[in-house]
Structure formats: C-alpha cells, structure tokens
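One protein chain omitted, others in place.
Chain nomenclature is as follows: A and B, assigned in order of appearance, with residue numbering initiated at 1 for each chain independently.
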Amino acid sequence: MTEGGFQFGPKLSEYVDKIVASYDADARIRHVGQVYLPDRVEIVRLVRKLLELIYPGFVGRRNLTPNNVARHVGDLLPEIGELTYRQVLHSLCHVDETENPDASPGKPCAAKAEQVSFAFIDAIPAIREMLAADVQAVRDGDPAVLNMDEVILACPGLLAISVQRLAHALYALDVPIMPRIMTEWAHSKTGIDIHPGARIGRHFFIDHGTGVVIGETTVIGEHVKVYQGVTLGALSIPRDDRGRAIRKTKRHPTVKDNVTLYANAIVLGGETVIGENSVIGGSVFVTSSVPPNSVVTFKPPELRLKNRTSPESPRPPAGQPGYMPDYTI
Amino acid sequence: MTEGGFQFGPKLSEYVDKIVASYDADARIRHVGQVYLPDRVEIVRLVRKLLELIYPGFVGRRNLTPNNVARHVGDLLPEIGELTYRQVLHSLCHVDETENPDASPGKPCAAKAEQVSFAFIDAIPAIREMLAADVQAVRDGDPAVLNMDEVILACPGLLAISVQRLAHALYALDVPIMPRIMTEWAHSKTGIDIHPGARIGRHFFIDHGTGVVIGETTVIGEHVKVYQGVTLGALSIPRDDRGRAIRKTKRHPTVKDNVTLYANAIVLGGETVIGENSVIGGSVFVTSSVPPNSVVTFKPPELRLKNRTSPESPRPPAGQPGYMPDYTI
Partner (left out) sequence: MTEGGFQFGPKLSEYVDKIVASYDADARIRHVGQVYLPDRVEIVRLVRKLLELIYPGFVGRRNLTPNNVARHVGDLLPEIGELTYRQVLHSLCHVDETENPDASPGKPCAAKAEQVSFAFIDAIPAIREMLAADVQAVRDGDPAVLNMDEVILACPGLLAISVQRLAHALYALDVPIMPRIMTEWAHSKTGIDIHPGARIGRHFFIDHGTGVVIGETTVIGEHVKVYQGVTLGALSIPRDDRGRAIRKTKRHPTVKDNVTLYANAIVLGGETVIGENSVIGGSVFVTSSVPPNSVVTFKPPELRLKNRTSPESPRPPAGQPGYMPDYTI
C-alpha cells in the first residue's frame, strides 16, 4: 500500500483544545470531576455472573458435579457481592452527588449500598424459583423447543425475563439507573424491552419477543403469555408545568392471570385491565378494559385482491432481467 | 472514596449453602453431574469460523491472495471440523443422556457425530452457492446498497439467512438444540428470527428485517422478498393431553416462488399457501390461501384527521416550556 499513516502533526493541540472547549461549553453530556457513576461494563459483567449463579452448568463454567458445585458457588458469590455493592453504591451516591453537589455523599450511601446488596443476594433463591417456573412456561408453550435445557440455552424470552426479575429486585430496593442498564442490556440482546419497574407474576412466557415493550408501571399476573411485537404501553404521559414527563404515575396496563396476548397486540393505558383467562388476538388494539374470560379479536381490514397479470401484456419470467413487479411498498 | 469493599465474612458459607440448596430443590434449571450439553460460546465461535470460510476476506482474516488462500482454508477447516464435531456430539449425546440417564451414551452418538460432521462439511460448497445468490438478491433488491461487498459487510438480512442455511443443514441431519442456538445468535444480532427448520429457496432477500419471524415448518420458494416485521406463523398450536405443545406438525405457511411480503405482513397457518408471483402488501393479515399472481392489499382503517389548534386558545410555540400536545399514546 502506498498510503502511509495519518498525522495531526502540530495541529493536534489545537484539535484537543476544541474538544475540551466543547466539554466546557455544555455540562450535560460530560462526566468530568464527579466521583460516582454506575458503570455499564461492570453491570453487564455482574449480569453474566448472576446468570451463571442462577443457571449452573448452562452459563459460564461447565462440567459442574455434586463435588465441585459448592466451591464454584463459593467462588462466584464474593465476586457477585463485590460487583453488586460497587454498582449499587455508585448508583445511589451518583444521585446524591448530582442532586446535592456540595455534600460529600460517601458514607450514607455506602451504608445503604451494603444493606441493599445483602437484601438482593438474599432474594436470589426466590428469583431462581420464579425463573424455574418461567423455563417450564416456555417448555410447555413453545412447540419448537425440545426440552428445558434448550430453553435455557437458546430462548431470548427467557433471557429477557431472567434479567428483568433480577433488575426488578434492585428497582424494588430503590436503586436508581442500574436496573435500567440491566434491562437495556437484555433489550439489546433480545429486542424485548421490559422496564425493571414492571411487576410480573410466575410462569411467564414470551415467544420470539422482538419488539415487545412492557412499560414501567405494568402489572402482570401468573401464567401470562406474550408474543412478538406486543406493547403494554401508556396512553398519555402526565407532564409537569415545564412540559416534562412526570415519573412513576400508573400509566401502563394491568394484565390478570392466564391471559394470552398474541403477536403485535397493543394494550394501552394505566386504567386498562385485561381480565383473567382472556385472550387478546394478534394485532388487536385495546385502550379500555376487557372483562375476564374474553376472547378479543379484530375484524381484519378488508383485503383487496387483484390479479397482477393481464393477457395484453405478457411479462418476462420472474427473476429474469426486465421483470418488474406491479406494486411495491 | 470512603466506601471500602464488600465482605460476606463468616456468613459466606451460609449464603453458599442457601444457593446450593436451591440447586438441590429443583433439577430443572441446573446442569450438575451430567456430562453432555451443547456450549453456546463454542457454537458462536463455530458460526464465526463458518462465516469466515464462506465469505473469505470479508470476515476474520483479511489480505487473502491466490497464493495464501489454500493455506488459510487448510488452517480453518480442521478447527471447524473439531468445533462441529464436539458440539454435534454434545447435542446428540445430551438428548440420549437426558432421555435415558442410566445408559452410557458415549459411543453411538460419537459415531453419529462424526458422520454428521462430515456430511455437514460436505454441504458447505452448496450452501456457499445458495448464499452467493442471496447476496445477489439483496444487491438487486435494496436501492440503498452500492455493491455486493456492502451487502456482505453490512446487511443484517444476509447474516440471518447465512446462519439459518448453515443451521438448517444440521437440522436436516437431525441434530437437536445446536441449530436453534445458531439461529438465536443471528436473531440476537439482527432481530430476525428464522427457525432452523424453515425450508427456504434460492435468492432470498430480507430487507431491514427487525421483527421478522419465520416459523419451524415454513416452506419458502425461490426469489422471495421479505421486509421488516413480517410474521410467517402458526394459527393454532396442536397440544397433547397435558396441554403441552406438540412438535413438528406443519403449522406455518407455504410461500411459493417470486412472492414479495411487505413490511409487517402477517401470514398464519400450516395450510395457508401464498401462490407464486403474488405480492402481499404491508400490514396485510392473511390466514387463508392466496391464488398465484395476486396482489393483496388491505383497505387501511379510516383515518381521523383533526386540526389541533383552535383560534380561541393560542398555544405556546412548540418546543417551549408550557407547550403540550393534545394527544399522546
């Protein structure tokens, strides 16, 4: 190659100055000179370690036996404890530091972070029990899976609910930001966007999952099934007098036990309740409550069918040069 | 920072015991004391090596020349052979071990794994030929791409079909679980969920792709185009007397040659056939067969248009404090 390298030469300091000036000009998107900030990389590392703890032998270290499993857990737990503690600490202290920059936030949030970390680790066996029921739900509901192990190794819906149940435990302990980073990692991997605030009952099944959105204040019962593209969303966003969205109002639906929501169904509104044992058909758009034991389907829009060939204009064979469809979107 | 570290102290063994007790309490989501299990990390490594073999110079090692290419292939193939063999072996023996825990599964599945691995590697040149036609299909169909190379480097639809064609070869050789792990990796990267069981003809084009779902028993002809959000799905799921889904029944549609399916079209049902040369318009919802040469569009729902400003109530300029939209979802 003839091209050689790229050199700023003496102009480098000029370029650096422009970038630094751009940092100085607007404090909103820099994190310079502050101490606390949750670390996305470390939080993802923690999530992976938690999945290794929850699904032993499936994630991370393999070849576990009854003889080595306790030592494996004994290796994992201190690492999980440390990662949890540090990220909870940064999340809690970050809010203190941001909202009250003159105080020194270290001590009270350190104490709270320790307490939260233990409470979170205490909750892991109960979360595992929930997740075992979720794995069973996928096994029972998806005709394309062979066994429970395939669910754990391959199904994105299980990954999404696994991470959300962990994140929800931290959310319920009032940890800011960190739970959302966890669920957004799962969103990135699966296309399934479940806010950590959503309260989701046992034996939950998401199939395919891409495009699913489940909002912060959604409440879901037991034995609920959700297919790809389902939105459980807000109908309107309450705003303050500066026009900014107000947080934490109940603005997403309630879905009762044994409800199934088929692909691309959209259910909106904080007062909308889908009654138990109901089925919401594919592509149904609902903004008001549905009584228990209902089957809701939509009358599909009228279809227009026309024949695309006419005897006067013979077409070149499809796939050949010159072939042109009549209609495109 | 004032916070110090996090210590379990003497309570560690208590925590470990609780986790191990949770493993003992429910065998469904642990893999402890068994020998065989496909390894997702190794399977992804294999997929990347297969893509390097199929698209030489584009993926993995660069700067290939006519002089070094044979040696490059000679380095790659043994690695691919070993990875394929081990993961096929684990997939086959895992099922044997799970279904018949008292037998020692090693020998028969090792022999079958070797046979399957050679059959798979034998199929690679034919898969490459299919994929060259798929690259051409994207090049011809997507006005936003410059040339074939951009398709290989950037288009998610090509990644999805590349992995699915490889996974389908293993699925057709009766390898369990491993093919689904392959396609779910592609699903995670692209938002395109094609089950390894789907049979897909030559010159296949998926544009944008996010949200596409193509079910296990789908059959697709040649020169078919699919846009984002298209579902080729099941209308009902056959269940056994315990209410569990029954596998492998034909429950997804058949799409004949030269069909185009525009964005968010939904076609459901194992007996639904889209006849050749047909066009299924965007957002069309079809649960019964469509004759050849059809153009199917939907009559879009009636729109309601109202003016959001009224002379009596002047609004603050949009984007300013106090500005509020009339309508939100």
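Things to note:
Convention: a contact is a pair of C-beta atoms (placed from the backbone, for glycine too) under 8 Å apart; a residue touches a chain by one contact, two chains touch by 3 or more.
Note that the structure is predicted; figures quoted are calculated from it, not measured.
The missing chain, though absent from the display, is touched by one residue of A:Lys49, A:Arg165 or A:His187; that residue is A:His187.
Touching the chain that is not shown, out of B:Ala110, B:Ala172 or B:Val219: B:Ala110 (per the contact rule at the top). Considering the whole complex, the residue from B:Asp26, B:Glu42, B:Asp96 or B:Asp140 that touches the absent chain is B:Asp140.
Remark: the omitted chain is touched by one listed residue; of B:Leu12, B:Val44, B:Ala119 or B:Ala132 this is B:Ala132. When the full complex is taken into account, the listed residue touching the unshown chain is A:Val20, out of A:Val20, A:Ala103, A:Ala119 or A:Leu305. Looking at subunit B, the residues touching the absent chain are 35, 53-58, 62, 64-66, 69-70, 73-74, 77-78, 81-82, 84-86, 89, 93, 104, 106-107, 109-110, 113-114, 117, 121, 124-125, 128-129, 131-132, 135-136, 139-150, 152-156, 189-191, 208, 210-211, 228-229, 233-237, 239, 241-243, 263-264, 268, 282-283, 300-309, 318-319, 325-329.
Panel shows subunit A; residues 1-8, 12-13, 15-23, 25-26, 28-34, 37-40, 94-95, 98, 176-177, 180-181, 184, 187-188, 191, 193, 195, 197, 203, 210-211, 213, 215-216, 222-223, 227, 229, 231, 233-234, 237-238, 243-249, 251, 257-258, 260, 262-264, 266, 268, 276-279, 281-282, 284-286, 290-291, 293-301, 321-324, 327-329 of it touch the chain omitted from the view.
In this text, only the chains that are shown with their structure count from here on.
The geometric centre of subunit A is 19 Å away from that of subunit B, both derived from CA atoms.
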